[in-house]
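Attaching a single structure in structure tokens format; questions to follow.
In this view, the complex is presented without one of its protein chains, the others remaining in place.
Up next is subunit A:
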Amino acid sequence: MAANYWASTQRRHWLFSRESLADVRERLWEKDKVTHSQFPLPDQRLLNIYFNQRKTPPLQEITTCLSLSRTHQIGQAHDHPPTSHCHGPSISQAFLYKERDPPDKSLSGPHNGLLPGLQNGRMPPTHPFRGGRSTRALARYEFITPDVAKLGECEFALISEMHSQLIVHHPYRTLSELQTELALSSDEVALAWSVINDHYLTDLPLLHPPHVIAIMAIIVAVVFKPSPPGAYLGSAQSALAGTMREGQGMNMLAALSDKPGSGPPKIQKLVAWLAESEVDIKAVIECTQELLSLYEVWEQYSEKHCKELIGRMVKSKNLDK
């Protein structure tokens, strides 16, 4: 239900196991095997970074993104009675990305359709440390909507793919709720927020409930707190990649799971809180590892390379026509 994650369509229809997600992708890959082996695309996460960094992709890219999702990465995720017209995971991710930006303007023009609608529940609260973003985002949205009809079509396709299940429970809310309880500093909250931003580049939103993600982000922020603290500009990648790689992180996680009582007071407090709560620690650790591996992959990211590979695929399939 709208206010209860446990009864939500998000939990009932959009939570996958790693295996089932892999199966889905495998099946889709098989469907269009030839193209995929001829025109391999970069790692899904790199593609995600690519689309995400172009916050307002030109219209053609939105369409491309859609067509790609349709022909490539996703589809038939789960049979969804009674209609079985479901497609799957990565399109929902594409969607999640889009709607992370402030909901000022409709994706498709004059009627304040998609994005404000999503505000009803989908949208995270605007990040306090990302002020000023919204006006810029607004301006960009206006730039990309010369062709309302096409954008409207994308909106249709997306909503249909998502079975009109548009309300998403985001980890941001859990983060805000735990801020006081765990006495988090504003720097820690800002960093955790950026970590949550980054997790949308991975499969994590489809694998774990939002509170697990939020706790992972808090732990990462508290444990790996980089110095000097400062602007994370939406992503925590540059701030965290180094620290996490140095490996203290994994030791810290070990401490979290079996040695309460060691480490700095703040971390002790967090450990105690975790022990009392019924959070799945294993899942939290898994999420941390996933994030770490995202930051590793990120280092190979090349916008040019992504663009080229996508371009080739698009051309071969005539998707740009």
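Note that a contact is a pair of C-beta atoms (placed from the backbone, for glycine too) under 8 Å apart; a residue touches a chain by one contact, two chains touch by 3 or more; residues count from 1.
Assume contacts and distances are computed from a predicted model.
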Among "Serine/threonine-protein kinase SSN3", "PITH domain-containing protein", "NADH-ubiquinone oxidoreductase chain 2" or "Ribosomal RNA-processing protein 41", find the name that the UniProt record gives to the complex chain excluded from display. "Serine/threonine-protein kinase SSN3"
Using the document's definition of touch, tell me which of A:T9, A:T35, A:Q53 or A:Q179 contacts the absent chain. A:T9
Contacting the left-out chain in the complete assembly, out of A:T35, A:Q53, A:Q165 or A:Q179: A:Q165
Go through subunit A and note every residue touching the omitted chain. 1-4, 8-9, 82-85, 106-114, 116-123, 125-126, 148-157, 159-160, 163-167, 173
